[in-house]
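Here the complex is missing a single protein chain, while all its other protein chains stay put.
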Amino acid sequence: MWAQHLLTLPPKPRGFHLITREVVAAVPELPEIHAGLLHVFLQHTSASLTVSENASPDVRRDFERYFDRAVPDGWADFEHTLEGPDDMAAHIKASVLGAAMSLPVRQGQLALGTWQGIYLCEHRGRGGPRRLVLTLQGAG
Amino acid sequence: MWAQHLLTLPPKPRGFHLITREVVAAVPELPEIHAGLLHVFLQHTSASLTVSENASPDVRRDFERYFDRAVPDGWADFEHTLEGPDDMAAHIKASVLGAAMSLPVRQGQLALGTWQGIYLCEHRGRGGPRRLVLTLQGAG
Partner (left out) sequence: MWAQHLLTLPPKPRGFHLITREVVAAVPELPEIHAGLLHVFLQHTSASLTVSENASPDVRRDFERYFDRAVPDGWADFEHTLEGPDDMAAHIKASVLGAAMSLPVRQGQLALGTWQGIYLCEHRGRGGPRRLVLTLQGAG
């Protein structure tokens, strides 16, 4: 069984945001899958997806602090500066974290660990709406 | 064809560990798949999975050295410190390396390169047992 949905998330501020609920709500066929996979793909190169801790907002703030330090806006050696100081840094952060991931589906639900949630990582100051392609497959 | 298995790995010390053998042993249907994919997912946010060199233990030690330097325990700017100095660093390392990956299956075997192996990357000093969800699919 295959199902594919487009999901557009409204603009979010720069930072790391929990989107597990929005993703699950966009895939109404999830309860029909006994064993399968949900593939989540972000159609952008300056935002990314990851799975991390779903409870403490300070974890998400620390992600932002760490990546801002590890990949500095306007790094002196960047050549691609035309689209602003946060653009090239955003491309690199996005590739380090990734635009795609597959999550297991088990007995009609995402088989995440207790503390896992899906993050949208917005690396630009004004990233705008972000579009995802959700692809569900599995055995009923 | 779909098969899904849970695999719990016993506690491992902080560092990078080869687990290819354990993963393959947990998926007895592998030889039945002519062309397919094995999805490996770790249900935790302070350990991760990657594929890298399968022969030299010094490579795995260098991974540990590098990531300890790149994401320092107890970094002064971390706000989330309640669960110990290695907790927040572990979340970040885990997202950089990732909790999920799919590997190709070909003629009944994982289609890894000659030098590739699956690593469990344990980012905590006392991470405890780690649970994986293995999802196999393919054509027989």
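Think of it as A and B in the order they're written, each chain with its own count starting at 1.
In this section, contacts are C-beta pairs under 8 Å (C-beta built on N, C-alpha and C of every residue); 3 or more make two chains touch, one makes a residue touch a chain.
Nothing here was measured: the structure is a model prediction, and the numbers come from that model.
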Touch residues of subunit A, complete complex, unshown partner: 2-4, 39, 41-45, 70-71, 75, 77-80, 88, 91-92, 94-96, 98-100, 102, 131, 133, 135, 137
Interface with the unshown chain - residue positions in subunit B: 35-37, 50-53, 56, 58-59, 61-63, 65-66, 69-70, 96-98, 101-104, 106, 111-116, 119, 137-139
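By definition in this document, only the chains that are shown with their structure count from here on.
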Subunit A-subunit B separation of Cα centroids, rounded to whole Å: 20
